[in-house]
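Yeah, one chain of the complex is gone here, protein chain that is, but the others are all in their spots.
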Amino acid sequence: MKVNLMHGAGGEVMGELLRVITNLEHNNAGGIGLESLDDGAVIPLNGQNIVFTTDNHVVSPIFFPGGDIGRIAVCGTINDLAMMGGRPIALSCGMVIPEGFEVADLERIVASMDAALGECGANLVTGDTKVLERSALDTIVVNTAGIGVAERVVRDNGLSVGDKIIVSGTIGDHGIAIMAHREGFDFGGQIRSDVAPLWPLVEKALAAGDIHAMKDPTRGGFANAINEMARKSGVGIVIEEADLPFRASVRSAAGMLGLDPLEVANEGKVVMGVAPHDAETVLAALRSHPYGRDAAIVGEVVEGSHVVMRTAIGGERFIEPPVGDPVPRVC
Amino acid sequence: MCIAMPAEVLEIKEGNIGVVDFGDLQQEVRLDLVDVKVGEFVLVHVGFAIQRLSREEGLETREVFRQVYAAMEE
Partner (left out) sequence: MAVGKEILDTLHALVDRDITLMHICGTHEAAIARAGLRSVLPERLKIVMGPGCPVCITPQGEIDAALDLVERDCTIATYGDLLRVPGTKGSLESSGGDVRVVQGIHKAAEIARREPDREVVFISVGFETTAPTVAATILSRPPENFSILSCHRLVPPAMAWLLGQGEASLDGFLLPGHVCAVMGYEEYERFPVPQVVAGFEPEDILLGLLMAVQQVREGAHRVENAYPRVVTREGNVKAKRLMYEVFEPYDVEWRGFPVIPASGLRLKPEFEGYDAQKKYDIEIRHVDKHSACICDKVLRGIARPSDCKLFGKVCTPRTPVGPCMVSHEGACKIWHLYESRRA
């Protein structure tokens, strides 16, 4: 079997590739390791929980309305740490740059990395750079890794029946912004990526109440994240379609492109399962932060094993994890 | 068969191009298949306006349902 594009696009097909890549005996340094395929690993070290994560970033185009590959790289790692309850301490950055890449673009990318770091008090402390012939690589690849400290570790598999599902803001912004920009649908800057470092927001939510599970709905979008949380927690989830927050412009663009905004990536959102008695206080905490002002309670954890959506017309349907990257459709 | 969305014509440019609004979202579309004025509504499919829409209230689903259901009552 050869690796193909579908393997890299999250969802079920990627799972098959992961089974090969994570087939290691030495995969756990104590605490949470590679075996659990969470957003990050947790290593207990003399009384403290060190959270550790890494991400490769390839985005095309590298500059898009609302952000660029630099901001995505830093926010991606900071958010993965935050999803585990980890306050970000330090990041590393490895860049693989194609021959002929504009240095001015590099300066822009590094400046926006610095800005994202500044927003949450993290630091880029080490790195590596390689340059490849143009024939070997036609775009820049950025890897970021990061460590943080978690007073209370939060997993993506801790949902229990009765929990409320909260999403921290409007869904689909990043994926639709990228898709529209890349496919040449010129919506101008009207749809902007939501890429943002979420630790300050998550810190407020953690202080406000008992959060059982968290996940950032990146590749495969809300549909993938909510299914993974349900599967790993061994529960069912009911989502109310009418309560899902969408920007009008994103809804229009998704309608035009024939895409389901639940299936495209978000780079500045968190999906969390919260103890029912704390749902309102956590919601208020989220809404008090700029990155959480559109936060909403969108559903509830129930017995069972599937994610069902109650539609506005009163119907019910499964929310399926997407198979491969969504593409614009006309039918 | 075909994903298409209604949009309001905001501006008409030469070369049969129209700027339309889908709802907090504007885009340039082709007007080759319709004869429209600014302020009118069109149905847009694959970047083309494929039909001019009438805006009479009486044609909304709610109204059609009333007529159909009323007709059945007799």
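Here the chain labels run A and B in written order, and each chain numbers its own residues starting at 1.
The working rule: a contact is a pair of C-beta atoms (placed from the backbone, for glycine too) under 8 Å apart; a residue touches a chain by one contact, two chains touch by 3 or more.
What you are looking at is a predicted structure, and each value in this text was computed from that prediction instead of being measured.
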### Query
Any idea which of A:Leu24, A:Ala111 or A:Val330 touches the chain not displayed?
A:Val330
### Message
I'm checking contacts with the chain that's been left out. Which of A:Ala111, A:Ala207 or A:Ala312 qualifies?
### Response
A:Ala312
## Note on the structure
Touch rule applied to subunit B and the missing chain gives residues 1-4, 6, 30, 32-35, 43, 45-48, 50-54, 56, 59-62, 64-65, 68-69, 72
## Note on the structure
It is residues of subunit A that touch the chain not shown, namely 4-5, 183-185, 257-258, 260, 306, 309-318, 320, 323-324, 327-331
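Simple rule for what comes next: only the chains that are shown with their structure count from here on.
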### Message
Centroid from C-alpha atoms only, then distance subunit A to subunit B, rounded to Å. What do you get?
### Response
37
### Task
In the complex, go through subunit B and note every residue touching subunit A.
1-3, 5, 22-28, 44-46
### Task
Name, in rising order, each residue of subunit A that touches subunit B in their complex.
185-188, 190-191, 247-249, 251-253, 255-256, 258, 329-331
